[in-house]
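Missing here is one protein chain; the remaining ones are kept as they sit in the complex.
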Amino acid sequence: MSEISMPLCWRRETKPHQFCPGCGHGLILKALGMAVDRLQIADKVLFGCDIGCSLLAWDFFNLDTVRTHHGRTVPLIVGAKRVRPELVGIAYMGDGGAYAIGAQHLVNATMRNDKVMVVIVNNTTYAMTGGQLAPTTLPGQKTETSPAGRRTEREGFPLRGPEMLAAIAPPGSYVARGSVSRVRRLARLLEKGLENQLQGRGISVVEALSTCPTNWRTNAEDTWKFLEKEMTDYFPLGEFVSPHDRAGGAPKVNGNSRKGGG
Amino acid sequence: MSGKSLKEKKEEKVYPRPVSGEKRVYMSGNEVVAWAALACGAEFLCGYPITPQNEIMHFWSRLAPRYGRKFLQTEDELSAGFAALGGIMAGARCFSATAGPGTVLFQEPLAMAEMMRLPLVLVVQQRGGPSTATVVYSQQEVFLTSFGGNGEGLRVVYAPGSHQEMYDYTIKAFTTAWQYRFPTLVLGDGYQAQMKEALTIYDPPARGLEAAPAFPLVGAAGLPGVDREPAHWRNTFSVEEELFDALQPLIIDYYSAVPFLTEKETGFLEGAALVVVAHGIVGRAARAAVGELREKGFPVGFFRPLTLRPFPDEDLRKITAAGPRLLVVESAWGQLNKLVRMALGGTGAGRAEIYTYLRPGLGITAAEIVQEAENIFRGYAEQEAGEGNNV
Partner (left out) sequence: MALEKRIALGGEGGQGVQSAADILAQAAFEEGREVLYIPNFGIEQRGGVSLAFVQIGEKPIGSPKFKQADLIVALSVRSLERLEPYTGAESTILYDSSLLAPPEVADAVVGRQVYNTHAPEAFAERQLTDQKQAIPEITTGVKHMLGLPAGEIAQNQLHPRVSNIVILGALARLTEAVQLNSLEKALLKRLASKLERDPALKPLNLKALRLGWETLHQQVSV
């Protein structure tokens, strides 16, 4: 696939898209589009997008789409899926919706092993609202509400979402973390997540490390450095195995932060 | 394609009708709601436990599998509401039930249902407020159910006053919701939830009550973008004009439906010098009180709104135009009274003098209403006598 080609399920009428220059959303949605194309499920997908920058994906695809907010995208997609199991449910949201205001939904959907896929965009900040502290903001990272940098004694440490979910994920679940720095690998993780749902095995949660030069206030070089070095050091890439699927143990990182990419 | 396959799947197993023929039964209000929802074809209950509505879920989760219906206990009321909305978008009649703090959380899904015209049905069994207050009873969720969201209150709120009405209006709520596509609520209370009395349950189609058809809003047949346009549902707009334009049809649709939606019960209005206004369970105490007062010779009438939202404004204005005073009775500190004042405001009928008997969180008996009305009449007699002396 050449760099300029679009996935078939992208909606050409709404391109160029509305994300900021250097934003990772376009790459994640490209990876997702590639996965949907490869599995030929565009006629079955219900794509829910949460409020925040994720919301701009509402008319991004030639897929049936619904918008909601505050992490409620998860229960909304769960409800649709329970009524029509033949649908392929995708809940697309940021780290705030997933890990803060809607955390209970993600945790409980994982516990119930609902047959949906949740895609979480981790860009370490609340981007649409102007760059505030997020559950994923790195120690020392400056945001509008942590102007002196995240102080772990006050704001705690950033949440490693997939690791947390893997610890409670039931058998048949699929939990992984990819990055926009490795789009093809990310597409593969998303495809595996969708396959997991298509096989009726359980919930799929894929976190994608993403970039936000607008709120990070970084140039291209620093943006890439922050993603590849600082974020990836704290948030290792790979697939996570639930304790149920691995005898005798705590969740373990399969991939390596440096070598897991594709 | 996918819609069809669902239909095919459904046809694999034929489930019995939950209610056949007409049956006189004695049961609790929560059980009534479960049977009504089953009878009118509700397919999916998403709920979170909160007293005093829990038995709706208890009965539903036992009965639903027998009739091919679904249940999901969620992590909170937000999730219950949004899961129900997801189910509705997928084409199923979905509902939930809640109370008190749960009704507060339900404002989020209700507001989204208003914005997207999603036919969410919610049964509320009011408990005491504010906050967690009591699990027993109140009529303090009138404003919350009618106007609770960050919007224009584009909802329908039915206020049944007996188990029979609880059955009838739960069924009707699904029809109204799917026909008009506004979220529709059935506002009961802890008394109605827990008490047992007699009613007649029936199969709605056998009485000619055909349910408004449910239809999917997503997942239609064909490849989106090729065979059909994709369904893109939005609740966020970029600029204020865009929102204003999007709201116009909603508001117009809602207010043009108002004359078809409002319902009320009246009695003894002829020659009434005082009209008792009450809703829900207090309405039946009011009805009994008015009957008793009439027997005693007091010219008292009775007005009970069956829809709190939209409120039967016109009907009340017609009554007050004849000049009676009103006595608003409720187990809240003036929530129904505010609706009454809104209904009368600015029409000239606003001259109606309004007395209130307000007991937030407390049950009200017919005897209390009789007493209150007699006091009002006594006060008038004394006032008139006083004026006479002055002449």
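Letters A and B mark the chains in the order given here, with residues in each chain numbered from 1 onward.
In this text, contacts are C-beta pairs under 8 Å (C-beta built on N, C-alpha and C of every residue); 3 or more make two chains touch, one makes a residue touch a chain.
Small disclaimer: the values here were computed from a predicted structure and weren't measured.
Considering the intact complex, the chain excluded from display touches B. When the omitted chain is restored, the residue from B:20, B:256, B:365 or B:383 that touches it is B:365. Of the candidate positions B:178, B:191 or B:268, contact with the unshown chain belongs to B:191. Of the residues in chain B, those that touch the hidden partner chain are 26, 28, 51-52, 54, 134-136, 162, 190-191, 194-198, 281-282, 284-285, 287-289, 363-367.
The definition used in the following text is that only the chains that are shown with their structure count from here on.
Chain A and chain B have CA centres that are 40 Å apart. The part of chain A that touches chain B in the complex is made up of residues 9, 11, 42-44, 46, 48, 51, 55, 58-59, 61-70, 72-84, 86-87, 104-105, 107-108. Within the complex formed with chain A, the chain B residues making contact are 1-2, 5-6, 43-44, 46, 70, 72, 74-76, 78-80, 82-92, 94, 108-109, 112, 216, 218-226, 230-236.
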